[in-house]
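Here the complex is missing one protein chain, while the rest keep their positions.
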Amino acid sequence: MKVKFRAIGASATAHGRRRTGLLAIGALLALGAAACGTSTGKAGTSSTGGSFKPAAQTGGTLTVWVDSTRLAAAQLYQKQNPAVKMDIVTYDGDANGSNYLQTKVSLFNRTGSGWPDVVFSAENNEAAWAVPVGFTAPLNKGLIPQATLDGWATNANAPCTVDGTVYCLRNDLSQTVLWYNDKLMKQWGCQIPTTWEQYQALGQKVATEHPGYLVGVAGDTFAPEIYMWASKCGANQITGTKTVTVDTTSADCTKMAALLDTLIQNKTVSTSSVFSSDFDKNDADKILMMPGPSWYGGALFQSTFKTPAGQIGVAPMPQWSGDPSPSVGNVGGGTWLLSAHSKNLKAATDFLTWATTSDDYQGKLAPGYPAYAPAAKTWLAAQSASGYYADDITAPLTAAADQVWPGWGYGQFSQEAIWAATVSPGVTAGKTISSLLPAWHDSIVNYAKADGYQVASK
Amino acid sequence: MSTPTATTGRTTARRGTLRALWPGRAGHGFVAAYVVLLIAFGVVPTCYAVYFAFTDGNARFTGLSNFSRAASDFRFVPAVEHVALYLVFWLAALVVLVVGLSLLLHRLSARGVSKALRFLYYIPGALAGAAGVLVWLFVLDPSVSPVSFLLRAMGFDTFGQVVAPGHLPILFALIAFWTGAGGWIVVMHGALNNIPHEVIEAARIDGAGAWQTARRIQIPMLRKWIVYMMILAFAGGTQLFVEPQLLAQASVGVAGRDYSLNQLSYDFAFQNNDVNTAAAISVELLLVGLVVAALFVARSGFFDAD
Partner (left out) sequence: MPTEGHPGASAFRTQPALLPADLEPRRSAARRHRPRNPLPALVLGLFVVFFVLPVLWLVLAATKTDDQLVHGNPLSFGSWHALKANWDALTAYQGDAIFQWLRNSALYSFGALVITLAVAIPAGYALAMTEFRGRRMLLIATLVVMLMPNATLVVPLFLEVNAVHLIGSMWSIILPYAFYPFGVYLAYIYFSTALPRELLEAARLDGCSEFGAFRRVALPLAAPIVALVGFFSFVANWTNYFLPYVMLPQSSQLPVQVGLGTLLDDVPQFNPTVGDLAVQRPELALATLLAITPVLIVFLFSQRFLVTGMLAGATKS
């Protein structure tokens, strides 16, 4: 038995068959339209419109979604409250822009069931979509006392607040500070800069006296949140639910861009990502200073670079000289959301409150700087007691927690993705950040419009 | 018993003589279970998507407005360009290298070696999706790559330079080839085995060298399989998704998440909660795939049995 191939293919029957094929496709589509026409689910894009009507409170199992880091919180709560029936589900925490939560919620909205009661998300801009689709319950309208909410650091819940209503609770803060190597600073007799002007001067000094050493890194997707945000650059002013003002060419932006350009040029600011292998291998032991978020201490210096204890210190972010109101940026920080569809609001609220405020979890277990100020105190005390840091980290971190510049908003579009796709490749190719500011502006405007924002640009 | 409802072209006597030895209804029994699955998980979701493409969020018929919304999105035209460029590299690599490698493998006289090589070529096929992120993150970073000498020789010193926007179509084609080629080589090798040995032997006696045998006999006889590969590879290529998604994750976003049309469709569906525009893009991709498939099928007589 063998299979024969016809070396010359098309036969005279091809035409007839093709027509049959087209007919068949047409019939298929018609069949499809008919079959679908009767069973259409409607897109559930109901708006809460400020009036929250809880679902019938039938109680039952409390479904909690957490990422694997926050699994410890849910498990500890279950251990302390064995009477609460909990269903703990781990998911990716929506990290890395996976949109998992949004995907599932939009499906649940169509089917009218399946929502979890409480969700942790590693992203801080979930409210931007979750409020319009009616997924989140308002928290400051009777569910959680204002006295409790007042315990959060200044503006910590800004990403969760829409028109004065709080729709989620911030888990951790990621306020930026100036990380530095105490040993090197002392060895070289350097003063910690308090202004950006001093910072730039120190960078220029390092470039000539200690080439190869770094005073900062601007190669990550979150570089604009470290530098531009702290510099009060108005690239991301979310002024309403669906309105944004984009201004990337004001002096606040251009002087920071010029500073970075100078230091990138003399190679004291790296354009590699701090999480790249390249950086880990070649630059990790050459950091004199590095502006960055509060989680750099544990996640970066301690775990990734394995910098020895007693070297790393924390100072306040530099400020532009003459600026009376100090400002810092922010890189991330997760949020907890409470489902508006929960049939178990009481138990859900209890868990939510515990997960965000308890000393047992936030103060003693959580990896990030707690957004709830009293828990942050406990957390800082534990960090100081670990003896890893060269000096006191409590004062600068606590101060920075209240200085996050509120002019940078939390829109639905990702400023990090925009920067990574627009500015980073240009910088890698040798362009200056200053020259890329207009392109950055245009890209932000495009993405904002694509997400349905009204854009005012200056 | 469930059968396709619409009746299409009249059965021809010609086909009857080819296939059915006697007319019977037993065929329906054999395909019944498949038809149920086809309707439930193929036809209904597909027609549902087509229905989405022509309606809005409130189930009102909107004509082509979803299509024009998709086409006027600022990411649409760049995405078309990206995919077109990628297709050029991907199809060229696939056709030339898969056929070439299969011919070379087929010439190996040691069967064990040929078999082992086919296995080795196939291995990356198992590394699809998330499993591949780690590999590419390291392989493309000159400071830790096992082929860093190669990357440096090409003038790349940092990961950022390697994943510069201009290089992306080639990188995606490379990744797709790395994971997908092995399976096709197995297929082509099997097809080559199918060519009667006497034909090859006759050519050899006529004095044809390896190259001439390949060009005049083997490749023409492989045509059907090459066409088959092209249809599926073209449709697969227009639906480019996994490779950019993977590299976006490995490259902290330099390779964007809206690089290809399919990614854009995904973004519309799940980032903007706009299933309708997403469906419009998918329907366009489906149409392009169908047109190309129809062209290939018609010109090659691909469906002609026997």
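Per-chain residue numbering starts at 1, and chain names A and B are given in the order in which the chains are listed.
Following the convention adopted for this analysis, contacts are C-beta pairs under 8 Å (C-beta built on N, C-alpha and C of every residue); 3 or more make two chains touch, one makes a residue touch a chain.
Just so you know, these numbers come straight off a predicted model, no measurement behind them.
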Contact partner of the left-out chain, one of B:59, B:85, B:133 or B:298: B:133
Contact residue for the chain not shown (choose from B:44, B:95 or B:170): B:44
Residue ranges of chain B at the interface with the undisplayed chain: 3-4, 6-9, 11, 15-16, 19-31, 33-35, 37-38, 40-46, 48-49, 52, 97, 100-101, 104-105, 107-109, 111, 115, 117-131, 133-136, 138-139, 144-148, 176, 178-184, 186-187, 189-197, 201, 210, 225, 228-229, 232-233, 235-237, 239-242, 245, 249, 262-263, 265-266, 269, 275, 278-279, 281-282, 285-286, 289-290, 293, 303, 305-306
Absent chain, residues of chain A that touch it: 1-4, 17, 20-21, 24-25, 27-28, 39, 41, 67-69, 71-72, 87, 89-93, 95-96, 98, 100, 103-104, 107, 110-111, 113-114, 122, 172, 275-277, 280-281, 295, 298-300, 303-304, 306, 332, 334, 366-368
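Going forward, only the chains that are shown with their structure count from here on.
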For chain A paired with chain B, centre-to-centre distance based on mean C-alpha positions, whole Å: 35
Partner chain B, residues of chain A touching it in the complex: 2-11, 13-14, 16-21, 23-25, 27-33, 35-37, 40, 42-43, 45, 96-97, 99, 102-103, 106, 129, 133, 219-221, 271-273, 275-278, 281-282, 412, 416-417, 420-421, 424-425, 428-429, 446, 449-452
Chain A contact footprint on chain B (complex, rising order): 5-6, 8-9, 12, 14, 43-44, 46-48, 50-51, 57-59, 73-75, 137-138, 141-144, 158-161, 164-165, 194-196, 220-221, 223-224, 249, 252-254, 256-257, 270-273, 275, 290, 294, 297-304, 306
